[in-house]
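Only one structure is covered here, and it is reproduced in the block below.
Missing here: one protein chain of the complex. Every other protein chain is in place.
On to chain A.
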Amino acid sequence: MANNKISALIVDDDSIIRKIHKTMLERLFNIEAETVKDGKEAVELCRSGANFDIIFMDREMPIMDGAEATKQLRAMGVKSTIVGITTRAGGEDREEFLAAGSNHCFEKPLDRAKVEVVLREHKKFTI
């Protein structure tokens, strides 16, 4: 019997954010979430064969930022839904993320309503 749980990857350099987002996804949406602390780790994880339905990608990270990681993942052929998360309200980050290949871009922090927007779209893909 196939496991119908949605799988997610949380990419953020802040341990508090990783903890909160992971708990939120699991408790409110029954989504299993792995976490890594930098864009480079996310790319390496996917390169090693890991697959995720949704990747929540923080923008500002020390080694490889979210837009660059998104670009690399798309170049590798990763088809996951990528959700960019930025701390800046201005449009630049959003444009950069979308241009890099992300499906969404939200302002931090992630909350229930934003995840619902992503899921509504995702369910469309899988039906």
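We take it that contacts are C-beta pairs under 8 Å (C-beta built on N, C-alpha and C of every residue); 3 or more make two chains touch, one makes a residue touch a chain; residues count from 1.
In the analysis below, contacts and distances are computed from a predicted model.
Undergrad: Name the omitted chain as UniProt records it, choosing among "Histidine-containing phosphotransfer protein", "Glutathione S-transferase", "3'-5'-exoribonuclease" or "Armadillo repeat-containing domain-containing protein".
TA: Matching the unshown chain against "Histidine-containing phosphotransfer protein", "Glutathione S-transferase", "3'-5'-exoribonuclease" or "Armadillo repeat-containing domain-containing protein" yields "Histidine-containing phosphotransfer protein".
Undergrad: Who touches the missing chain here, A:30, A:51 or A:87?
TA: From the options A:30, A:51 or A:87, the contact with the absent chain belongs to A:87.
Undergrad: Over the whole complex, note the residues of chain A touching the chain we left out.
TA: Answer for chain A: residues 13-17, 19-20, 23-24, 27-28, 60, 62, 87, 108-109, 111-112 touch the chain left out.
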